[in-house]
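The complex appears here minus one protein chain, its other protein chains still in place.
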Amino acid sequence: MSNFRIAGKGRVNRSRQLRFSFDGVDYTGYEGDTLASALLANGVHLVGRSFKYHRPRGILTAGSEEPNALVGSNRGNGRFEPNTRATVLEVFEGLKTESQNRWPSLTRDIGAVNDALYMLFSAGFYYKTFMWPKSFWDKVYEPVIRNAAGLGKAPTAPDPDSYASRFAHCDVLVVGGGAAGLAAALEAGRSGASVILCDEQSEIGGSLLAEPTAEINGQLAWDWLEDTNAALAAMPNVTVLPRTTAIGYYHQNFVGLCQRLTDHLRIVPDGAPRERMWKVRAKQVVLAQGAIEKPLVFAGNDRPGVMLAGAARTYLNRYGVKVGNWVVAVTSHDSAWHAAFDLAKAGVEVAAIVDVRGTVPTQLVAAADALRIRTLIGWTVTGTKGRLRVSSVRVNPVGPGGKVGGAETIACDTLLMSGGWTPSIHLFSHTQGSLTWNEDGQMFLPGRGKEECRLAGAGKGRFGLKAAFEDGAAAGSAAAADAGFAAQPAAYHVEGELSFTGVTGHELPTDRDPGHAKAFVDFQNDVMAKDIRLAVREGFKSIEHIKRYTTNGMATDQGKLSNINGLAVASDALKRPIPAVGLTTFRPPYTPTSFGTFAGYNKGALFEVTRKTPIDGWAEENGAVYEPVSLWRRAWYFPQVGEDMHAAVARECKAVRTSVGMFDASTLGKIEIVGPDAAEFMNRMYTNAWTKLAPGRCRYGLLLGEDGFIRDDGVIGRLAQDRFHVTTTTGGAARVLGMMEDYLQTEWPDLKVWLTSTTEQWSVIALQGPNARKLIEPFVEGIDLSEGAFPHMAVATGKICGVPTRLFRVSFTGELGFEINVPARYGRAVWEKLFEAGQRFGITPYGTETMHVLRAEKGYIIVGQDTDGTLTPDDAGLSWAVGKTKPDFVGKRSLSRPDMLAANRKQLVGLLTSDPKTVLEEGAQIVLDPNQPVPMDMVGHVTSSYWSAELGRSIAFAVIQGGRSLQGKTVHVPMPDKVHSATITGMVFVDPENTRLSA
Amino acid sequence: MLLANHPLLGKTITGDTASKLTIRAAEDVARFSLRIDPVAVQAAGAAFGTPLPTRIGGVVEAGGRMALQLGPDEWVLTAPVAESDAIADAFAALGETHSLVDIGHREVGILVEGEAAALALRSAIAFDVEAMAVGTGCRTLFDKAQIVLIREDKNRFRIEVWRSFADHVWGILHAVSREIALGL
Partner (left out) sequence: MLLIRCPYCEAERPEVEFTYAGEAHIARPADPSALSDDEWRDFLFIRTNPRGRHFERWRHMHGCGRFFNAVRDTVTDKFSMTYKAGAPRPSDEEIALASSATADSAASVKDARP
């Protein structure tokens, strides 16, 4: 294994050697290495296979824009992540990584046959190949595509990591910690403004980390950087966040930052989150994100060993790694010359610099001559060779009129390329700020912004260190000033500035058929120049359509590397200038971001709020099985040893019908309505009449929407002339209160009445069954429970078990029943006391399933189960609850709209199956004629269906067109096993005379 | 009297050794939601025995009683549990039209104290907690739970949250206190 590390170069910590593995081979690196720099130090260029053609690919960049070097990274204990970019993955002791998209191995990959079949995979191949026959979709295309598509393997185990989030408000947010960002942060920090500086890399410094020889204000760059970092750290108003990527920029300067907290640590402390999403609201934002180097487009530009020149320079100067021994550079920009010079000075053989420009700055040629580097000015590159690593490059002179001359082959193990630099304007684009085309620099630059935002440095096309510092300082002080802090930008003196001129190359000229050149524009999505030309030939003119047809710039690239090159090719093919072709939209996130970071704390038990009643703990200790009801978890049933749900529910039902059962009804919504106009407000909201309801009495209330459809219902008690205790469905509580507030505040602000949610003030224990009164009598003070004094639908306040209660004589089961409201903190104690005292009656706790069965036996509906937002009171058989003489109530006018009076509306009815043992499926469709051809005419569906132990048979509710007029008729219910028949009936199955209510 | 209980009874989270952060369940208090036309606020203050704040967010505290204005005609009143009946009686005698509803059991209090208190709350509160004035309060969201937040002191906040949401708030504060203890 070769060693490509160069003594005395770079910033990695040579005293901290780290072992890691790639594809099962052990390597060593140093603290401060990325996986990419460490692999290159070991001479490894081949790191993956491409997406479509499975072409061997190497490391192209040294940053988060990397399209090729995507690996699976394993941090142990189930912590596996696919598609980690090797160029940002920090090496730590014991890191395990693997290549992707290859089988059986990276060097011998079967899928590479796609490369030979590349004509099949041209632009739009998805659309062309898989058009027909239709039946092939399910059987062939889908499974094949599923197998072949995608890069990397998604982990199958649950993510063991935790994630965090944090809101932050600051005066100035600076994105990017290079020269411009540091200068901006310094100015804003010195002004006293609160500042957040974030940078995606592990170290703050940006391009300065690869510029050790530049001098800033008389200091070497790295010394200046150290002092500056110290100065920022000493400012209490400045927060510096390395390893933190600004991923999205939203309205009103709201910026999402993803901070990587522990991925780089070998040992992660218990409870330490992996990543944190910062949600920053900044008064002012400075974007100093720098620029991304563009590849050149020529045949064979994707071979391992072909790398961006700036990346090679970074590997050398920052990591002390030479990327090869024998290097050729091809460029349209000065910057690759400097990379070649630095490599040559470090002892690397630079065989040639090929510059496609006709003229280059003379000092560059002179410097090359001094280093004895051959220069080929006005030449082009027309191909590369080498199976798993570039071994030679084919170069040709370009004569007058663009005529490409005879080829020469130059051997090399690394080919550096540079097509100039693209300002990183992604975040600015997120704000929908306009962009303008800069013809001189062949780049898009920010135009008018829509946010309180400035750009600085290379990210705004101001290339070079001095320009970046001064532009950053100006932006930082101006931002601080706009945030209300006086600042005067400092001047910067820079020595050792590099020349920085160049042109944006279009696809390089070639003497070969460009229709066969594998000249890649988008490395990640395997899009070649000829794919874009093909798309144009096939009629695609909009760049947005070309993007989707070819997949250029899709997925994680988001145009970082591919955009301008793709545009240039499209522009040539369309014979329109680049700005006329336009630019595709950059979308957040700027770089791939884990789902965990978006979820933050909301995973596991904190995924969603789980509301528990005061009695929930007792239910848990007593073996309850739970079901979720809106955000609540409710006891569903209480199985005893050996019981299944069916047996438990049958037992619970029987206990209520024969003795007494107890039920936790605390989740019922409760609203206290208070004020002199309380009854008037109730009259206007509910369908029923409330004026004459006496204090101490209850009434069933039905609430409609203005459209006339049932929204909610519940029992409402009048506690005093000016005070109602309203109950709502469990799921409807917040909605009903919101609706009431809306009417009260905006339609009837003159009413003197107020609404207060008391859902959680009260614990509610429903005691139901013939022995209910006997059970509670000894515990109740201040309320005469006798039938005459406290009849069905009465309410009174008093005490139970020594604590205050609002006692309701109500029944949702058809049995004698009470709902005992006690202040929530006493709920469990009262429950336990009654449970203990109820033992002599065989008291039985029951859950929501039994509650459902019991109410269905009595024909009581559940809003939201038996209604679905399209049922009127009449549809539901609740006309009796509508106050016909009331002049108005919410929804009344809609009840007389023609559609609401149609004869064939779906109406709620009872259903009894012909086979009493059959329990229909809720939601099953209903037909009148089972022998009609498919698709059948469906006249309704089953809304509720249960086994009734009391009746020894199944019962059901259904909505059926004109159902009430079809009483006694047989309907049919197709279910997976067979078509069942059933008879339409009334809805009350048990005790139709309501004798038990007053038992 | 029966035993009272609530989801956070007796719970405490002690942060790192430097005690930058302590989170604990607050003592039970009596709580009322008072709704009254703001023109009658003086009479209401007289009934409560402590003048009521007159701008949204305002808090007045005296003699163990606290009033916070949450909306144009909405105040939350708290007092020692033993004074609950006396407050109800006083408002019953108030001549002005109003609504007083006992919400003492609806909510639980959580105290977040220490140098890192605001930082801990920033985990799940979207508005600028650091800039919240001492002696003010407001309704807001903590993650997905509605709370009332009161800044009692620079480094002491009180959260009032409906009891069934308390576990959720507590769970996040627990995770956050760990991050803060680790210095992450």
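Chains: A and B, in written order; residue numbering restarts at 1 for each.
In this section, contacts are C-beta pairs under 8 Å (C-beta built on N, C-alpha and C of every residue); 3 or more make two chains touch, one makes a residue touch a chain.
Source: prediction; values computed, not measured.
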Touch list for the missing chain, restricted to displayed chains, reads A, B
Checked against the full complex, the residue among A:453, A:508 or A:767 that touches the missing chain is A:453
Which of A:428, A:485 or A:826 touches the missing chain? It is A:428
Filtering A:13, A:77 or A:745 for touch with the omitted chain leaves A:745
Note that subunit A touches the absent chain at residues 250-252, 254, 279, 281, 428, 433, 436, 445-455, 460-462, 471, 482, 706-707, 738, 741-743, 745-747, 749, 887-888, 892-894, 897-898
Note that subunit B touches the chain not displayed via residues 56-57, 70-72, 74, 126-127, 138-141, 146
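In this text, only the chains that are shown with their structure count from here on.
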Averaging C-alpha coordinates per chain, one finds the centres of subunit A and subunit B separated by a number of Å equal to 33
Residue positions on subunit A within touch of subunit B in the complex are 162, 164-169, 261-262, 269, 271-273, 276, 279, 281, 601-602, 605-606, 608-614, 631-632, 672, 674-676, 752-754, 756-762, 801-803, 823-826, 828-830, 833
Per the touch rule, the subunit B residues reaching subunit A in their complex are 1-7, 28, 33, 35, 73, 97-107, 119, 122-131, 143-145, 162-165, 167-168, 171-172, 175-176, 178-179, 182, 184
